[in-house]
Each structure stands twice: as structure tokens, then as C-alpha cells.
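Everything on this sheet refers to the single structure shown next.
Excluded from the complex is one protein chain; the other protein chains are retained at their positions.
Right after this comes chain A.
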Amino acid sequence: MSAVLLHGADEGGLRQRLRFGPLWLAAPGIAFLAVFFLYPVLRLLGLSVQDADTGAWTGEHYARIVDTGVYFRVLMGTFRIAGLTALFSLLLGYPLAYWLAQLPERRRGVMILAVMVPFWTSYLVKTFAWMVILGRTGVIGGILAAGGLPQPELLHNEFGVMIGMVHAMLPLAVLTMLPVMTGIDRRLVQAAETLGAAPGHAFWLVYFQLSLPGIAAAGLLTFISSLGFFIVPALLGGPQQTMLAQLIIAQIQEMLNWAFAGALATFMLAAALVTCWVYDRIFGLSTLSGEGSRRKKGGGRMRKAGQGILSALAALTAAAARVTAPVLGERGRDRLPAVYSTLVLVFLVAPAIVVVPIAFTSSPFLDFPPPGYSLKWFEVYFGSDLWLGATLRSFGVAFATAILATLIAGLAALALARSTSRWRGAIFALFLAPMIVPRIVIAVGLFYLFAQIGLVATDLGLVIGHTVLALPFAFVAIAAVVKGHDWRLDQAAATLGANRVQTLIRVTVPLIRGGLVAAFLFAFITSFDELTVAIFVSGGVKTTLPKQMWDDMILQLNPTLAAVSVVVFLIVMALLLIAERLRRSGR
């Protein structure tokens, strides 16, 4: 808030200060995030260094983590799983993103949907699908058993967790790298070739280097998101794969030990922030995008070393190409990227499709293929007050969240687009911060706050929590469109006699409609799919659909979950297609 006031004060005079300056539009969002995001998170961190009874400063909770082997192991295991997830997501995702980037725009749009659908599909649905596929009587088990082969244990071990995590994070990695890659001027690769670079050299020395910011951003986002995971390790992993978020939930739900949960959350938050900081230092735009003015001393040597490594990779590629050329042939080589990409896309989309036949099974078990077909699990779903109530509550909460998030984010995006204030960068970071801070940290912080002001187990509490989480997505969606908005049209409207409000309603909003609709739908889906906040804030009969699914999955797997998954999947698909359609017509 003070940022806004200071900005106004710079211009002097009371009238001036109260002027309808652009940054004022961001004020509701800043206030909202200050109360429901910054304060709860900082409060939680504060709890971790306080003695629960006396309130005096203490480091005992941290000492306990370091001293108790089991907590420390979980901490290290969490970093390990998150690191491996990021690594595999990048390795598998880069060639797919590369292939997508060079497709003609129309075909790329269709193919991206095959990445978008798993990206927005509920983690619960995805994880449930993997339980069906990897389980003892599941798809792979069934195939192996039919062939008389031994059945390896695929679930409740590190393999299961990695499959689930990489499957969950791969779309994020691809969607982060893709815009950077489509932004690379392909003529630069052509130029490299006319200057004498063989295709391998042209790729590593030009294309790959220009795509590095995308790789770094994708690595950052997948790592940070993986840190806070609990659904996948809880359902696909064993005790060995317990992750930090699971510990935090257990500390709150079973022990009510806020301080210790706060200390664990601090570790997670610190890891996320350190990763961000390292990203900024090493991959910070300065060295990579060629802005030499920000180059630090000694950067020259690092650049030289990097160039050397890439040259070696290029030579290696050329050698590999020579060796494989006779095997693959020219046509085989040209088709390799498409074949590979198709396989990865199948890996991404297939699990959700496998759930469909299970939903129509006649068996009370999750056998695959189903022994017979029936509609009884849908009947169970539609006949259950619990399920239907949860579904309706999720719809209502998602709708309210979408409206609130779009409104707040829309105003903020408009404010920042036109502002030249030095606070601009900080406010921008604030709106993106809920994406960087692990959800479990926000959720526990909000739980503590809501417990004090009586918002636990209320719809309002859910809407507030979900809005915090949905704001970054809505903000990014609108900011992207506002960035391309031609402000001269607003000036034109003003010269034609429209006042500020008229200009906003009749010119600006219609022109950025596509971004507003996308923001609304993304916020809707974020809330509709949200579990972390719901685990704490929705209690008793006031449960949401993901919370109900989670409880069922923990308790007892059953085909009703498949039927629910199909319903959720269809709803999210429909929303995505609407968003895509409107986004296109909005252009």
C-alpha cells in the first residue's frame, strides 16, 4: 500500500496525490495479497522460531530437524526427487518442445492441446490413472501376466513416484520452454549454415544457446513445483519416498505442532527462494540474452568455457550423426523427432484415457481390462449426496474464485502495463509470488490465519485461499494480452471524446477480452482442481470434490473414483476448449 502512496506523493499536491493514477488500479490486489498471502506466510515463519508457550525466540525446532535423522532424510529425499523430476522433465521435454516450435502455427496449436490437457488435468485424476496402470491388477501388470512374465513391483517405490512426478511436471516444462523456442529467429540457424556451420553445430552453437533461458526457467519451475508435492509420493510412493509436504500435513493434522510445521515450511520456502536466486545469478538474462552491459567480470571466462562445451557437443552430434546415418537413412533421420514426440504425447495423454473404461466396469475392483461394462459407478456418483454436494461446492467456489481473481488480476495488469514507476518490478513479483512459494506453505499459513478469524470450514475461506493461488495464472494470462495492446487506440478514444471509464469499458476491455476469458477459466480450473488449501480449510460436510477424492483414494480405491475422474476430466476439457476458442476469436 505504501508503494502506491509514495508513488502518488512523488507528484506533489493533494489533488495530484488523489489523482486516478495507473498504479492505484493495483491497490486492491496488493492489499489482498498482503493480508492473505504475505502476512500468513511470514506469520508461519515467525511461529517456527517461537516457543509455543512463552512466545520467546527459540531455534529448537530447527535443531530438531537437523538432529533427528528421519526428518533430515526426508528433507534430502525431497530435494533429490524434485531435482530428478526437473532433470527428466527437461530431458524428455526439450525435444518435444523443439519439435512443437518448428511446426506450422496451425498444427502446433492442435498439438499443444495434447500438452495443455494433461497440464490442466487434476493431479488427483492423473495419479489415480497411474495407480490403475501401475497397480498389481492394472494395465501393465495385466499385459505382463497375460504373457506369463514376472510382474515387477511398479507402485509404492521410487519408480512409481518418478513416473507420476515426471508425468505431472513434463507439460509445465514443455509449456515454459515453448514460447522461448518459438521466439527464436529460425533465420539465425539458416545464417549459421550459410556461414559454414553443419546442422549439429548450428543447433548447439546458435539454437541451443538461444533456448537456454527457456531451459533454465523450465528447470526452475519444475523443481520448485516438485518440492511441494504430496499427492504423488503419498499415493505412488512408499515410506522411503515421503516428501516434505507430507510431513507438514502430518504435523498439522495429527500433532497440531504449528511451530515444527513452520520450521519445515521454512526449509521448503528457503529452498525455493535459493533456487530462484541461483537462477537469477547464473542464468539471469544478462549473460544469455547477450546483454553485455550487465555482464560481470569473469563472465568472459565462463562464456568461453560454455562455448567450449557446446562445441564439443556439436562435434559429438556430428559424430553420432555419421554413425547413425547408415542405420536410419535420410528419411528415418527426418522422421525421428516426430516419432519421438508422438511417443511422449502418448505418454502424456494415455493415462487419462485409461481411466475411462475403468469408470464403466461392472467389477468392484480396478481390473484392467474390465470383466464387463455397466453404468453403476456413475449411478453411485450421481446418487450420492456427498459426491454431488462436493461437486456443487467446487463449482460454486471455483466460480467465485474466477470472478475475484480475474477482477483483481485484470486491474493489476492494466495498472502495471502503463506504469513506469520504480515499484513496478516489485509489484509484478508480488503477483507472481504465489506461484513460487510452495502451495503447502501458503495453505498452512492461511489455515493458521483462518483459525484465528473463524474462516475455517467456510466457503469464503476456500474462495480466498483459491484466489491467492489462482492470481498468478490469471495475472499472467491478462498481462500477456495487455502487453500486446495498442495504447494508441485508447488515446484515439480519448481524442474522440471518451472519458477514462468509457475508454476502459468500450475500447480497452473488448480488446483484451481474450485474456480476461482465459484468466477466468484458468482461475476456475485452478480452484476446481485445488486440494492443498482444501485439505485444511474445507472440513466436515463442507468438502470439495478434490478433497472428497483424496479422502477416498487414501481410504479405499474404488471404481467410483474412475467415474468421478471422467466427469472432472470432461469438465476441464470443455473449459479448456472454450478458452482456446475464445482466445483465438479474441485476436
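Criterion: contacts are C-beta pairs under 8 Å (C-beta built on N, C-alpha and C of every residue); 3 or more make two chains touch, one makes a residue touch a chain; residues count from 1.
Operating definition for what follows: contacts and distances are computed from a predicted model.
The complex appears with one chain absent; UniProt names that chain "Spermidine/putrescine import ATP-binding protein PotA" among the candidates "propane 2-monooxygenase", "Spermidine/putrescine import ATP-binding protein PotA", "RNA polymerase sigma-70 factor, ECF subfamily" or "Cytochrome d ubiquinol oxidase subunit II". Among the residues A:Ala197, A:Ala457, A:Ala480 or A:Leu577, only A:Ala197 touches the chain that is left out of the figure.
For chain A, the list of residues touching the undisplayed chain reads 185, 187-188, 190-199, 201-202, 205-206, 209-210, 288-293.
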